[in-house]
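Please read the structure below before turning to the comments.
As you look at this complex, bear in mind that one protein chain is not there, while each of the others sits in place.
Lettered A and B in written order, each chain numbered from 1.
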Amino acid sequence: MFDFADMILTAGFWAATLRMATPLIFGTLGELICERSGVLNLGIEGIMTIGSMAGWMWVFQGGSLWGGVLFAALVGALFGLLHSVLTVYLGLSQHVSGLGITMLTSSLCYFVFRMLLPDVTTPPKITPFASWGIPGLAKLPVVGEALFVQSPLTWLALLVVVLVSYLLYRTPLGLAVRMVGENPLAAEAQGINVHLIRTGAVVAGSALMAVGGTFLTLSAFDAFYIGMVNGRGWICIALVVFASWQPAKALLGALLFAIFDALQMRVQQQATTAIPYQFYLMAPYVMSILALIIMSRRAAYPKALLIPFRRGER
Amino acid sequence: MYLEPRTKISLPLAVCAPLAAVVAAMALCSVLILWADSSVVDAYLLLFKGALGSRFAISETLTRATPLILTGLAAAVAFRAKLWNIGAEGQFYAGACAATLLGTGALDWPPYLLIPTLLLAGALAGGLLLLVPTLLKTHLKVDEVVTTLLLNFIVLLFVNYLLFGPWKDPMAMGWPQAAPIVDNGLLAPLLAKTRLHAGLLISLLAAVGTWALMRFSIWGYEIRAVGANQKAADFFGIPVNRTVIRTALLSGGLAGIAGVCELCGLKGYLTLDLSPGFGYTGIVVAMLAGLNPLGVVLSAFFIAVVYNGADSMSRALGVSNYIADVITATALITVLVSMLLTRYRIRWK
Partner (left out) sequence: MADQPALHLNRISKTFGTLLANDAISLTLYPGEVLALLGENGAGKTTLMNILFGHYQADQGSVSVFGKELPAGKPRAAIAAGVGMVHQHFTLADNLTVLDNIILGTESLWRGRSKTRPAEAKIRNLAMEYGLAVDPHAKVRNLSVGERQRVEILKALYRDARILIMDEPTAVLTPPEVDSLFATLRKLIERGLAIIFISHKLREVMAISDRVTVLRHGKVVKEVHTAQTSREELAEAMVGRTIPKPKRTELEPGTPLLRFSGVTVNGPDDKRLLNDINLELRQREILGIAGVSGNGQSQLAELLCGLIMQDKGRISCQDGPNLKPTPALMINQGIGRIVEDRNGTGLIGDMTINENLCAEHYRDPEFARFGLRRFSRMRARSTELIRSFDVRCQGLNAPVRQLSGGNMQKLILARVLAQQPNIILAQQPTWGLDVGAAAYVHDQLLAARQRGAGILLISEDLDELLQLSDRIQVLYHGHLSQALPTAGLSLQELGLRMSGQLSDPAVQAA
């Protein structure tokens, strides 16, 4: 048997938790912004994938790390724009359009990767982000290394949580986003351009998703693999429901999720039990389904989610 | 910009729309071909030649179309009832697993008994797998899109476990694969010296059967009514939950049968790459066909042409064969837009 307390009290465990939570925080917030404006974005899985490749490729071709993050965000925003043209302006099924975006972005991503690097067998590497410590706090025993020395992208993720919260609840723009997700007709009657607000939300949300993707290649790992996003996008969609569409709870959900995931990995490494490793790998997906089951009963969906708004059709 | 509903939908427009969409998708993807320094005309000629240029090529394309017809039907039936089954990939493997369980020596039956049993078992496994998210939807209001998607990952990991663990075939030189299906469980070949198998007939039969069911039966009427307006369907006395569950069994069943056909007709033993995403591609097939079961046959054939053709094109020109995935994904989006344009007119003011 292993010592449970020993395992979770190590600095490495908590550092790993924050590392695993980071892409989920970006992805969940991105999806949350889209859904708050009334648009489900099932393109998330593909946008994270192409984001991870785009950021990595930028750096591999000689660009800077932050340039890579920016480039990934730009690529994500571009496909967000495509999704909003299809669902907001044309009013197509958000389900099907989102799946289409995921298929298009992931296949395009792999195609481009293969075309740019046709003859590689082992994935080439880049130098990823170095960790940043908060001066002073980072020197604290145990907790210092666990909580205050992180990838700059993790710090960015935490900053974005605060920023999105503030934007949604304290600014006129955030009010407009919430209103078009609840009652677009009311927003329009007060002179708000519903289509423009929704497009803005989907584009911004998609950019965040792509940054979440590129965290994987620029910080968590140093290379791009095919299939590396591995369902994280879908997990983010479940986390949005779990968070009741609130940014602070989204952070909480992502952290909780990452704790369980980190725990599962530790147990897997240390366990002498006969449980095959595949079952540990299933844990995140099973957990997501459980989270959905628990929260769905009380889910307070944005009222206009999935409903296209067509001017003049009332 | 706004959309104005068309008062009448013209038939020629409705027929031409998907064709125009396919052409548009190929035109858009020619940018990628140009980027790879190849001639677009040559590339598409190679693509069509690779898929349809010889007896063998055609047989390969039809072989590829077989599972796509079935997964396309699975998506078409479910989407008709507004049941968003994105889990056909998982149901495909569930069907293949059921066939492996019963078909690798557990039953020593003659083909005329064993093959129907395997198909039925596969259908049951696929249907039951979809039943879980469906019951969560009908009884607990859990969104089925995410649950069916996540189940795909769980099922694949489970198959992974089986193939590296209890089902690993000791005769397979260490490869993760299950024991082969017994000879009595294999589907008969259709054409000499090709891989074409009786699964094609099964899938065509399924397409005609599904079409007839949707068109002539009261079950089909119930499925369409629930999909078109669930509240009104309830008001009419249609058992909504029962209909959704029935749809799930049918849809999951079709995907499961696809798994059995691929296993017993083509591969012969269960591996982790039995499906290169047939479940997901089925969604494109269904949308391309406008959810019409007979249309699914045509669109599955078209998608198979793209995939098979792209394989030979990519070998000849050095373009990555992911081009096939890009073309199908683009086609999905252009088809969506084209179908919208048959119902609405875009007005700029």
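Assume contacts are C-beta pairs under 8 Å (C-beta built on N, C-alpha and C of every residue); 3 or more make two chains touch, one makes a residue touch a chain.
The shown structure was predicted, so the numbers you read here are calculated from the model rather than taken from an experiment.
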| item | value |
| --- | --- |
| Chains on display which the left-out chain touches in the complete complex | A, B |
| Residue of A:192, A:241 or A:292 in touch with the missing chain, whole complex considered | A:192 |
| Options B:33, B:233, B:287 or B:300, residue touching the unrepresented chain | B:233 |
| Interface with the unshown chain - residue positions in chain A | 170-173, 175-176, 178-179, 182-183, 185-192, 300, 303, 311-312 |
| Interface with the unshown chain - residue positions in chain B | 7, 216-219, 221, 224-225, 228-229, 231-239, 349 |
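What we mean here is this: only the chains that are shown with their structure count from here on.
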| item | value |
| --- | --- |
| Chain A and chain B: spacing of chain centres that average the CA atoms, whole Å | 29 |
| Residue ranges of chain A touching chain B (in the complex, touch as defined) | 42, 82, 86, 89-93, 95-97, 99-101, 103-104, 106-108, 110-111, 114-115, 118, 230-231, 234-235, 237-238, 241, 276, 278-279, 281-282, 285-286, 288-289, 292-293, 296-297, 299, 310-313 |
| For the chain B and chain A complex, residues of the former touching the latter | 1-3, 5, 32, 35-36, 84, 86, 136, 140-143, 145-147, 149-151, 153-154, 157-158, 160-161, 164-165, 280, 283-284, 287, 318-320, 322-323, 325-326, 328-330, 332-333, 336-337, 340 |
